[in-house]
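Note that this complex is displayed minus one protein chain, with the remaining chains in position.
To keep things simple, chains are lettered A and B as they appear, and every chain counts its residues starting from 1.
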Amino acid sequence: MAEVNGDAMGIVLARVDNRLIHGQIIESWVPALDVDCIVVANNQLATVAFQKTLMEAAVPRGIRLSIGSVEEMADRLKSRELEAHRILLLFASPRDALRAYRMGILFQELNIGNLQGGKDKLRVNCTVSLTGDDMAQLQMLEDQGVRIVLQCIPSDRRQIWRRSPR
Amino acid sequence: MKLPRLVLLQVFLRSFLLQASWNYEQMQSLGLLYAVTPAFRRYYTGLALVDAYRRHLEHFNTHPYLATAVIGALLKLEEQAQKGVDPGFGLSEFKSAMVAPCAAMGDAFFWGSLRPLAGVVTLLLAFQGFWWAPVCYLLLYNFPHLAFRALGLLRGYGGGVRVVSSLQRWRLSDWSVYCKQILLLPLGVFAALISFEATAGLGLRSAWALCAGPLIWGVVKLVRRKISPLLVIWVLCLLSLSWSQLR
Partner (left out) sequence: MELSTVGLTLAAAVVCGLDRTAAGQFMLSRPIVAAPLTGWLLGSPEAGLQIGAMLELFWLGRLPVGSAIPPDDSQVAVGCTLLALVAQARTGMPLQAAAVAGLLLGMPFGKTGQFFDRQARILNAKLLRRVEKGLENGCVKSLERWHLLGLLHFTLASVATLVAVVVGGLLLLPVVLKTLEQPLTLVSNWLWLLFPLTGIGSLLGGLKVPRGWQIFCASFVLGLFVLMLR
């Protein structure tokens, strides 16, 4: 399998956000980066039947939306079917992001938007809380040379994430 | 059991305080409990009530106006669950599936489109010396605001899961694009009006007024490069002030 750079596939932003498509995506990132295609790679979307319908309704016409499992979306991105688009790639967790990366979606930067807080989670900033597992996944991505950036919306400060301060 | 209208009205009124205790951990979760309390107190008593609260005390964050649609549907689903109807998914899953798309639609339509549209129309009125412009703004904005809040609750409570098809039918995300296009018309007229006003007393007035075009374009470029409009206005003001001193 030929290794393909994420930029060459047309990915302008790869983001981890457990809310997937919401206001920050549609109103902030899409206009700021001139995105015209949103790819949602998530395996749990099928559990509630109408979730996909609602997501489709939340994206305005003129922006292409592609929803499917991580494997399907990795294949679609690699097939270069979407390469003419400016793509925003969404994952719900660092684990999915790492899986996609290992399948050959080589994004150079991973944006961390929202990861809900909860029990046994380490609060990194106001909107991001990480479990030990999340951190391990991010660490592996970082070891591969991916920049991990914490940033909710484009006007926020970019905060580079590192497991252990160097 | 069906909720009496009075209880629905209470839920509706309480939905206005949905965000009173917004926090980074669960966002509007307490607000949700607060809003559904009148209904929950009819559904449950004693330990069952505590249990219901506990079940729902979890992450909840959506657009405050469209939240009524989620709340309405949630109440319906609670009722159905009591009757033993199985919707095929948990209420928790239902909530988490609803909130993000509703937030996307609401943010795009209300914050991103309706607010600027009402604002620009009001500014046009205000610059014509129309003193009641702010009242017009409130009327213009709050009519759709209140309509969607009320309609959301009715559709949600009336239809349960079927509220999804209502939300789909409203096509708020498409309307947000149309509204933004529409708002550019009064915005253009407003730009023309102020540049015309600014060039009063100059010869070839409209030619000078056209110069506002490049000025606006320049600001757009700067703002897109993440330069704060605050800095832009300060620099522009200082430039104008020093220029007036030099003359």
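By our rule, a residue touches a chain if its C-beta (ideal position, glycine included) is under 8 Å from a C-beta of that chain, and two chains touch if they have at least 3 such contacts.
Computed from a predicted model, the values in this text were never measured in an experiment.
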**Message:** Out of A:Ala41, A:Leu77 or A:Cys152, which residue would touch the omitted chain in the full complex?
**Reply:** A:Cys152
**For chain B, the residues touching the chain missing from this view** = 16-17, 19-27, 29-31, 33-34, 37, 47, 49-50, 53-54, 57, 61, 64-65, 103, 107, 111-112, 115-116, 118-120, 122-123, 126-127, 131, 133-134, 137-138, 141-142, 145, 177, 180-181, 184-198, 205-206, 209-210, 212-213, 215-224, 229-230, 232-234, 236-237, 240-241, 244-245
**Item:** Hidden partner interface residues of chain A, rising order
**Value:** 19, 22-24, 27-28, 30-31, 34, 62, 114, 126-127, 152-153, 155-156
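Assume only the chains that are shown with their structure count from here on.
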**Asked** How many Å are there between the centre of chain A and the centre of chain B, using C-alpha atoms for each centre?
**Response** 25
**Interface residues, chain A side, partner chain B - complex** = 19-27, 47-51, 53-62, 116-117, 126-127, 154-155
**Complete:** The chain B residues in contact with chain A across the complex are 24-26, 59, 61, 63, 88-89, 93-94, 97-108, 111-112, 161, 164, 167-168, 171-174, 176-177, 226
